[in-house]
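Note that this complex is displayed minus one protein chain, with the remaining chains in position.
For reference, chains read A, B and C in written order, and residue numbers begin at 1 within each chain.
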Amino acid sequence: MSTSTATPLSVAVIGAGMAGTTHANAWRQVGTVYDLGLPPVRLAAIADAYEPFATDAAERYGYEKAVTDWRDIADDPSIDIVSIVVGNALHREIAEALIKAGKHVLCEKPLADTLESARAMAEAEKQAGVVTATGFTFRRNASVAKLAELVSTGHLGEVNHFDARYWCDYGADPQTPMAWRYKGPMGSGALGDVGSHLIDTAETICGPLVSVSGAAMMTSIKERPVAKGHVTRGTALDTADAVYEEVENDDVATFTARFASGAVGTFSCSRVAWGLPNSLMVDVLGSKGRASWDLARCGEIKIDDVASPAGLGGARRVLVGPDFPYYARGSSMAVAGVGLSQIEQFTYQAHAFLQQVAGVTEGALPPCATFADGYREMLIADAVARSAASGGAEVDLTDLPI
Amino acid sequence: MSTSTATPLSVAVIGAGMAGTTHANAWRQVGTVYDLGLPPVRLAAIADAYEPFATDAAERYGYEKAVTDWRDIADDPSIDIVSIVVGNALHREIAEALIKAGKHVLCEKPLADTLESARAMAEAEKQAGVVTATGFTFRRNASVAKLAELVSTGHLGEVNHFDARYWCDYGADPQTPMAWRYKGPMGSGALGDVGSHLIDTAETICGPLVSVSGAAMMTSIKERPVAKGHVTRGTALDTADAVYEEVENDDVATFTARFASGAVGTFSCSRVAWGLPNSLMVDVLGSKGRASWDLARCGEIKIDDVASPAGLGGARRVLVGPDFPYYARGSSMAVAGVGLSQIEQFTYQAHAFLQQVAGVTEGALPPCATFADGYREMLIADAVARSAASGGAEVDLTDLPI
Amino acid sequence: MSTSTATPLSVAVIGAGMAGTTHANAWRQVGTVYDLGLPPVRLAAIADAYEPFATDAAERYGYEKAVTDWRDIADDPSIDIVSIVVGNALHREIAEALIKAGKHVLCEKPLADTLESARAMAEAEKQAGVVTATGFTFRRNASVAKLAELVSTGHLGEVNHFDARYWCDYGADPQTPMAWRYKGPMGSGALGDVGSHLIDTAETICGPLVSVSGAAMMTSIKERPVAKGHVTRGTALDTADAVYEEVENDDVATFTARFASGAVGTFSCSRVAWGLPNSLMVDVLGSKGRASWDLARCGEIKIDDVASPAGLGGARRVLVGPDFPYYARGSSMAVAGVGLSQIEQFTYQAHAFLQQVAGVTEGALPPCATFADGYREMLIADAVARSAASGGAEVDLTDLPI
Partner (left out) sequence: MSTSTATPLSVAVIGAGMAGTTHANAWRQVGTVYDLGLPPVRLAAIADAYEPFATDAAERYGYEKAVTDWRDIADDPSIDIVSIVVGNALHREIAEALIKAGKHVLCEKPLADTLESARAMAEAEKQAGVVTATGFTFRRNASVAKLAELVSTGHLGEVNHFDARYWCDYGADPQTPMAWRYKGPMGSGALGDVGSHLIDTAETICGPLVSVSGAAMMTSIKERPVAKGHVTRGTALDTADAVYEEVENDDVATFTARFASGAVGTFSCSRVAWGLPNSLMVDVLGSKGRASWDLARCGEIKIDDVASPAGLGGARRVLVGPDFPYYARGSSMAVAGVGLSQIEQFTYQAHAFLQQVAGVTEGALPPCATFADGYREMLIADAVARSAASGGAEVDLTDLPI
């Protein structure tokens, strides 16, 4: 077992909530995929301010220690790589400390809570000397990657229209209590949350956007009850005596955009889409075909192209399988039709990140999104918000300060 | 057979193309639906400049005579009701002549070729003393009407987002030859053609729009070959020696809108949507549920609401059936699951028009769209085009000159 | 208008219930389809024992007279063609009288209430000298006809498996009252009713069956309340004081079969399939592809074949359109994606019948199912019932007495 003798890369995860444990799982599973000569991974530490979360995650996912202060991770010289999976407002401070300590950093999206912090992180990246990345995992979704491939190889011809809708229901219940996510300026609501994936996915598939316009934002549920104790996301509470506070940002956001390629884009996102837990739907229409994908049926795409016999054309339901990116040896059952889960996207991301750290180039996966990419996404979201503020006017994206 | 003794209403159709024969069929079939005490219909005449079309249609659909000059219809004092189903540029002249002759007029959409003509027709309507209508048949689609009902009765709660996409492929082939439809200003292309249905359908379901913004239009196929002889819509031609002319208007058009209700709307339409002959897809998202419909599966809608048992929620596939508007006695097989066709929408429209002419009020269908409605739709399309011309700026719709 | 001068064929319909009016509509609409030089149709008479039904149908569908005794139809020398659309138990008597009177006869399925009567009708057919037909309209369904074409042309290769499921819910409610359909021997329930379409559809697509086996029948709802007054099909009643009677025949019937081609068939039918008003689903699996169809989505078929590019294979959703049988000029809007209804199948059937009567051969539609075909279908259903009675034993079909 040759690689066992290589020096392992030591990994830590800061944050042990749902997304944090998904990172923890990814680092644990990364060695089970592909054949690309990576060094082994040492699962070193998990940090969470809430000790039971940290301990439970470390035990479940086989990490050596659990800590409650992220600074213990930054100060541990044995650690090489760190995932940051905590609230956006903490990203900058932690990332800067980790970079300073020489760690490679994989930070969850959105990159920061403010444009200023995101800009600072993108600046820091330039000088870092370590690998830095923003966690846009949808780039590793087999279907998204396939759609991007169908566009880049010209299979669909020239794209004329891209339509994407990311509709979620986590805020659909008016009794879902007030939380930090319902505060902050217009653009940090549905747009800032699910819209960030929408924007990154659009550019992954169809290339850079050059302008946005026609943005509209609306707050459907204007106030929410304040919970007295701890309430988990999406859960309603007893509102008998509840105080209500104003919701400050967008429940629904929409915009039109243009791509550098000349294609037109239509976008909408929502956190109040009744009955849709997590529904990202994408349509790509080109001069030689079209393709579509729905995250809620992530094991398939639909494609229509010139291959159909005369009189028998129509969109094919293609099962995601070994011919898709990120599927070969992507799991221990690499055949079509066994299903796929979003969790695996994190493993592929971890894989690409490790390749970047180890300097693997032969057969390497596309690199992770950078901090600059994360900053760009926030600038685009901000441009959408500015378009909305001016009644939908066009905002140019060609001179973004990046 | 009591109604046989009533004085029949005499009907004529001007135009015997595909849509014209659909009108011819509608007047023939209208007596087979519902139980509303209409006078009988006399199928009097069909006009088409191309004599074989006129003759064939008259014979197939049982009309008494075929003529080649529409003025013969206007001059025939025995005719009460006339469908106008010819090129938009002829609508105004014919409609004005018919109104002058005291005929009731059902005119196909879009109402005219220019705003000026449409305005004139809407003005004429005010003085007419006859029934005048614009042929927005989608209002009679059982699913569209059901969605409107679900909104107006509050079943879906307050609508926060309406998303509609009308994607067609009749221009998707670059070899589809140049035609009148590819000429004219931006806004008279995909927007003017299929967008008109989109706008009327949106307002039918969710009520009036108050602004549009973020409009984008693009011409994907920039020139088309000129055919030497007669080529039918959608057919490619031998382009060996063809001359190419510039396409002047939009292949794809998108826009954002706001409804008076506060809901946000996202819209797109295309005539170059590869492989989609006629795909109108609608999603309505409200505070108590959501519903969607796809014209290509016109026998069903999807609806999600509070009725689901805990843990077993999801969109129901509801088959269009007797509980839907326009389905009871809508055909000789009024049970769910036997299928529906667009053709029937024309029959329901004819039914409503006859009720208006006959002054039936008890149990009457919603009246037809007026000329004013047709003019309004054109004004909105024009507003979209103006938004596009200014890079997506918002255009207010609350002071439309109507 | 040349055909107007031809001697018209005079048509009558016996029975003015739902199916009867569908026949009435078909004869009225038949002239609007295709270009095959038929003589014109005179709508002569409608008969129904219940006078208001007869009168209403005659008026709606434009028939000259309404009568309450079918013998008036038989005795009217001006009538050429008659549809029989009444209870099975009356078919034989009426058909024999009509044939004797020299009428052409189109009789609804199942052909008769007993094998003996069906055999007698098939015998009478041999001597008749008129056109006789059984109303298996599914043969005129565009999708069924397309599937048959895909098999007969070899597009799907050799069929190895045919699977069909006809699941209906008209008896699913235990409070749906007792009716004639719930009486009679095993085999005359779900099998006799919807199973007849299943069998005819199977043979239409894949050719003759040579044996059945493994039949199982079960009665799920063992007794039903007796209604005091008139109750329409599918309606529950107030059962406060109801008397219950035993259900005598099958709610669910299943069987396995072999085709002469060597293919295996699996079949099931049900009248207690919760929530499925009329669901006929067909899968055809061959050595070069597969195709499927669901009546509840009758505007499309699914097909998978060798045409897909590598790595992008899957079933195409093909919209029923002009390339399908029975779609060209099948309506006044002969484009794909406008929807289809079962009602049109009756019109196509009427068209084929008229061609047979008029002796049209050039470009003729496939002729209607004969009385012999109707008898054969009943013999197969009887074979299924006999298989069930013997615990599923194989019953040979190669020596049917026909």
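General remarks:
Going forward, a contact is a pair of C-beta atoms (placed from the backbone, for glycine too) under 8 Å apart; a residue touches a chain by one contact, two chains touch by 3 or more.
These numbers were taken from a predicted model, which means no experiment stands behind them.
Checked against the full complex, the one of C:E64, C:E93 or C:E158 touching the unshown chain is C:E158. Checked against the full complex, the candidates C:P40, C:G184, C:G214 or C:P366 give a single residue touching the omitted chain, namely C:G214. Contact with the undisplayed chain is limited, among C:G15, C:P39, C:P225 or C:G289, to C:G289. Residues 1, 3-4, 18-19, 21-22, 24-25, 28-29, 31-32, 55, 58-62, 66, 277-279, 295-300, 319, 321, 331-344 of chain A touch the missing chain (whole complex, contact as defined above). As for the chain not pictured, it touches chain C at residues 156-158, 160-161, 163, 165, 167, 172, 174, 211, 213-218, 220-221, 251-252, 254-258, 262-268, 270, 272-276, 283, 285-290, 304-305, 313-315, 387, 391-394.
Although one chain is hidden here, its contacts on chain B can still be listed: residues 300, 303-305, 307-319, 321, 323-324.
The criterion applied here is as follows: only the chains that are shown with their structure count from here on.
Of all residue numbers that take part in the contact between chain B and chain C, over half occur on both sides, making this a same-residue interface. When the CA atoms of chain A are superposed on those of chain C, the rotation angle is 180 degrees to the nearest 5. Between chain A and chain B, the centres computed from C-alpha atoms are 42 Å apart. The mean-CA centres of chain A and chain C are about 54 angstrom from one another, to the nearest whole unit.
Centre-to-centre, using mean CA coordinates, chain B is 35 Å away from chain C. Chain contacts: chain B has no residue touching two or more partner chains.
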